[in-house]
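For this view, one protein chain was removed and the others were kept in their places.
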Amino acid sequence: MSVGPFGTALVVVLATGIAVLATRWLPRADGPPPTAPERIPFLGGGVPEVHAWSRFHIRYYAMALLFLAFDMEMVFMYPWAVVFAAEGAIALMEMLMFITILLLGILYAWREGALSWAS
Amino acid sequence: MGLLTSAASRAEVPVFPVVGAGGREAAEALWLLPGVRMVDTPRAAAVLVVIGRLTRALLQPVLLVHDQMPGPRATLWWPVDGRPADDGTDGDEGLLAALPDVVTTTAGDAAGLRAVFADLLAGRRPWGPPALADIESPRWRGVGPYGHGGEGMMGGVPYGRPFAEMAQDPDGLMLDQLPLQIGPLFPALPPGLVLHLGLQGDVIRGVTLGDNPYRSWPGDPPVGPLDSVPFLDARTSPTTVAALEVARARHHLRWLARTLRLHGLDARGRRIAALAGGLSATDRPAVEALARRLGRDRGLAGATAGVGVADQATLEPLGIELAGGPVARAAGVAIDARTDDPAYAGLDFEPVVHHGGDARARLRQRVAEAAQALALAERAGDAVRSPGPPVEGPRGPLAPGRTMPSSSLIHLLPTLLDGQEWGDAVTTVASLDLDLEEAAVDQSATAWPQTPTGTSTASTRTP
Amino acid sequence: MSRPELAGVAMWILGGSSVVAAWRVFRTDSMVRAAYWLLASFVAVGMVMVLLQARFLGLVLVLMMAGEMTIMAAFMVMFMMNPAGLNPMSMVHQHTTAKVAGVVAFAGLAFVGVAADFPDRPVDAASEPTAELGEELLGDSMLIFETAGVTLLATMIGAIAIAGKRGRFGNAQEGSAPPPVDPDAPAGPDARPSPMHGGHGGMHH
Partner (left out) sequence: MATDADRDVDGIDEDAVSWSDPLPAVLLVGAVLVAGAYATSVLDTAAAHLVAGRRLRLGELVLGPWREAALLAHMRRSTTERPDVQTWALAPALLAGMAAVAVATVPLAPGVAVADVADGIVLFGAAMALVMVGVYLHGWSSNSVFPLVGGYRFVALALSYEMPLALVLIAAALPAESLSVGAIVESQQGLWNVVRQPLGLPLFLVAGMGLASWGPLGMSDGTDLAGGTSAESSGGARLVWALARRFVLVAVAVTGAAVFLGGWHGPVLAGGLWMALKTLVLLAVLVGVGHRVARIRLERFVVVAWAVLIPLALIDVFVSGALVL
């Protein structure tokens, strides 16, 4: 039975995922249920005072925002790649301008130090 | 025994090492044992190997790490220093007895270790019962409006732990900061190092040093710090210059091997550790070639450049600047006790100096010193150094009544680590080459910046 | 079951999944789970689009939303209290407004769905929607591409100017402040506190 390539891909994903879950759950775990100390997260001998889940500060937030804009750019580039050869030099020029404009954005981000964050 | 079990019992044994007093050298040997793999977390380990003597301060962390091994699990004790398992004078056996079913084998005995592991998988050894009592602290079950210990939005102790509290952040925000105690058994830090720190995201805020777990070891240091032994001996008895210099090169190469492992280069580290193990003055060309290769290694340079800068201004308040040692020399301070040592007079000795004082400079400094040491050993022939002047140890000068290098260097940590990303902090600590046992030898190290140790020598003697 | 029938069944399953996942967004306590339930909903919608032959748009939706939802999760965790939902809480606020808005939106969309006269024009089996989209974008003029480029550049600069450490008036860590009207006066209210204590300056951004 043919379900088309996308249907097949979906079946493959589900089958792989189920196989992985089965491999995770199947091995014998014939030990006793874990005690409280056995469940303490590893800190090299220390005991955590608080939950690790917290307002985790990502220092690369500016880069993350930059990524959002760049991600949009990809949407334009895929269809462009398909028709590029047919459209010819015009398409190349358009893309060059598009790319240059975006590189300006990276340049600005770099100059502003948005890509590095520590200390 | 099923096929699966049979296959499993032939796997490389995942071992989590616990370095007790005097155990650092044997821990290094463990890394090189065939059929054994040192793992980064007890969750991956099947065998806990306690090397050397447990101290009271190490006991609780060891018990916890034991319980964090998933099981089936076994515990081995490797005595070092040729002492009997039970010398009947102190609490070693008492401390070890807190761990379930400890097997004692000879240090470095791969066959014994594998036998215990095979027995464990075949079911001939018990599964490894937990060492700590199954007590949840604090009580949370049935507490609060939802019965999980929490209350309101951020209140209570949901599932046994409170929420982190907020602290000012350099980006101008108020964000959560996790108060953590890392160590003394954190594999990426030197054995025994305990850091109390706040972690905001992946950045460290505020570091204080915890108690040195090796300090509670009773009596005079019976073992002495790893690798420093020939240097300590040289303070009081005549030694050949060649032996001292080969020991120095070996020390630096072992440090290099451990550091490479931390940077994700386990295999390259093993090669260097193996070279260090059988080192002699004739290995000079190999070490010089190594120094050249590492000097060209862009990846390693990128991982260490600009990390943990300890320049002269940072070193000065701690007196390290005037004391010398590789850390100071990597910051451009050309001080070396060998300069004024008559034993080195005819050897054309000039201290090696690097600039910048970052982790990269310290790495290059040590590798260059290792190559230089072997060259000196070659030139020195049978020359004997007589005791008297301070000995230039691998971490700095050693002289009776003088602060041990590690006990000064360790006080750099609070300054250097504050504000660092966690990975950079690990790089920085590694680049200082700290030995907590060496720091413990020093009586002046009693002045820890933190609360004093609760355990006195007397209380440690009673199990 | 024939291919069209199968496609119909898949359509219902995916459509249902997207609605259920979207509903779960508001029924979980954890910010991370909320973000990824939303992603699951988007993925289901993307697959519906693939079924409708809008293959490129469907895939690109997944491609983008995976990154976007992760960033959203990271930002939500950074700023929200109790981000993992360790203490139970409600993700739903302003119940009356939400109900009214929901009913109105549903009614509007349902009306369009029922009342609109959809063209009955099966997609040509040989069509290349991605290529057609490309031709549409490139077209006769550069307008679409360059407008998009400039818009994205503005987005980038705007985002960095707002979020970046170094604002127009100096480093946020050093308490950046606009220059005074009188050029001779010292800059800022208390001219650049030290980095250790000047964190408050950044709060104003």
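Think of it as A, B and C in the order they're written, each chain with its own count starting at 1.
Throughout what follows, a residue touches a chain if its C-beta (ideal position, glycine included) is under 8 Å from a C-beta of that chain, and two chains touch if they have at least 3 such contacts.
The shown structure was predicted, so the numbers you read here are calculated from the model rather than taken from an experiment.
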Which of the chains on display does the removed chain touch in the whole complex?
-> A, B, C
By the document's definition of touch, the residue of B:266, B:378 or B:418 touching the omitted chain is B:266
Of the candidates B:22, B:52, B:71 or B:172, the residue in contact with the absent chain is B:71
If the hidden chain were put back, which of B:79, B:158, B:326 or B:390 would touch it?
-> B:158
Absent-chain interface residues of subunit B come out as 4-5, 7-12, 14, 34, 39-41, 43-44, 46, 68, 70-72, 121, 158-161, 178, 180, 186-188, 199, 201-202, 260-268, 270-271, 274, 297, 299-300, 302-303, 307, 421-424, 426-427
Identify the residues of subunit C touching the omitted chain, counting contacts across the whole complex.
-> 3-4, 7-8, 11, 30, 32-33, 36, 39, 46, 51-53, 55-56, 59-60, 62-64, 66-67, 69-71, 73-74, 84, 86, 122-128, 130
Touch list for subunit A against the chain that is not drawn | 1-9, 11-21, 23-31, 34, 38-44, 48, 51-53, 56, 58, 60, 63-64, 66-67, 70-71, 74, 77-78, 81-86, 88-89, 91-92, 95-96, 99, 102-103, 106, 109-110, 115-118
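Note that in this section only the chains that are shown with their structure count from here on.
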Which chain pair is joined by more contacting C-beta pairs, A-B or B-C?
-> A-B
Averaged over CA atoms, how far is the centre of subunit B from the centre of subunit C? Could you give it in whole Å?
-> 47
Approximately how many whole Å separate the CA-defined centres of subunit A and subunit B?
-> 35
Give me the residues of subunit B that touch two or more other chains.
-> 158-159, 163, 169, 171, 173, 175
Going through subunit A residue by residue, note those that touch at least 2 other chains and give them in order.
-> 51, 54-58
Residue numbers on subunit B that touch subunit A, as the complex places them = 41-43, 60-65, 67-68, 70-72, 127, 130-137, 158-166, 169, 171, 173, 175-176, 178-187, 189, 194, 200-203, 419-421, 424
In the complex, subunit B residues that touch subunit C = 146, 148, 150-156, 158-159, 163, 168-173, 175
Residue ranges of subunit C in contact with subunit B within the complex | 78, 81-82, 86-89, 165, 172-173, 195, 199-203, 205
